[in-house]
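Apart from one protein chain that is not included, each protein chain of the complex appears where it belongs.
Chain lettering (A, B and C) follows the sequence in which the chains are written, and residue indices restart at 1 in each chain.
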Amino acid sequence: MKTINVRYFALFRERAGRDSETVETTADDALALFRQLTDRHGTDDPRGHCKVAINDVMADWDSPVADGDDVLLFPPVAGG
Amino acid sequence: MKTINVRYFALFRERAGRDSETVETTADDALALFRQLTDRHGTDDPRGHCKVAINDVMADWDSPVADGDDVLLFPPVAGG
Amino acid sequence: MSDSEIMAISATPINTAALRASLADVRAGAIVTFEGWVRNLNEGRDVEALEYEVYAPLAVTEGERIIAEVQRDIPIIAARAVHRSGALALGDCAVWVGVVSPHRDEAFRACRRIIDEIKVRLPIWKKENYSDGESGWVNCERCAAHAHG
Partner (left out) sequence: MSDSEIMAISATPINTAALRASLADVRAGAIVTFEGWVRNLNEGRDVEALEYEVYAPLAVTEGERIIAEVQRDIPIIAARAVHRSGALALGDCAVWVGVVSPHRDEAFRACRRIIDEIKVRLPIWKKENYSDGESGWVNCERCAAHAHG
């Protein structure tokens, strides 16, 4: 098991009812972690419209997650 | 013979050594008038890069000129 | 927001005149600026106000990366961008982008590309408050990819 700090933004934060939380997980990559948290943020498949950052660096959904990582879950952006 | 008031701008004014003058001419169109004044403004063929206005309206080089017209001779523009 | 920041997030109104002045350069023959303003209608709904949530650390580094990419591809002199965070009212400037270059073609192309990339790459979310009392996160609810502004 790994310990991951997850941060939720915008709609994801509202749905999860929290800014962040620490989760214990066996997920190997960002996508698996995201799916384990579907009850929190309410989205099945993030690919193509949601983004993820690991330790403040933009990452891909197949990027590995490691014990102690800070994983940021971004719903679709709308700047400008 | 027609009496035409000719106005020179920018380089044409400097070459002609005057802002404007009244000329007597038999020219039927703006191009013929322009050519009769080549000694003044120093340009043989204005088509494609110089412009002409008659009575404060942009005109073509084959536009007719009439007695009493105000003909403005514009060297190549360079706004902006 | 200091004079040297290429990409900034601002919680207070954007000083567009100061930004423009900061790009002054005797080599520059052209400046093109883009501003996104909060408008009263979005996709058919009356907007009364909105709020931008910004994750600033990544918004700044991603914005700097966008401008560096554009400067690598297009021969401009300089570019800067600022995006607002927090609550905005109708007519407020939400984002400003400015580009200076010797000639205008490069400034137009670079400015357009910077704002296009800002809108899809920066971690920024817009929550609109509508006149019917409802509110919603733009793009999020239905994961559409419409253009805004």
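Note that a residue touches a chain if its C-beta (ideal position, glycine included) is under 8 Å from a C-beta of that chain, and two chains touch if they have at least 3 such contacts.
Predicted model only: the values in this text are computed from it and were never measured.
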*Among the chains presented, those that the missing one touches*: B, C
*asked:* Suppose we count only contacts with the excluded chain; which residues of chain C make the list?
replied: 16-17, 20, 24, 26-41, 90-91, 100, 102-105, 107-108, 111-112, 115, 147-149
*Contacts of chain B with the missing chain: which residues?*
9-11, 14, 49, 51, 53, 56, 58, 72, 74-80
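Here, only the chains that are shown with their structure count from here on.
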*Where the centres are mean C-alpha positions, what is the separation of chain A from chain B, in Å?*
72
*So how far apart, in whole Å, are chain B and chain C when each is placed at the average of its C-alpha atoms?*
49
*Residues of chain B that touch two or more other chains: which are they?*
none
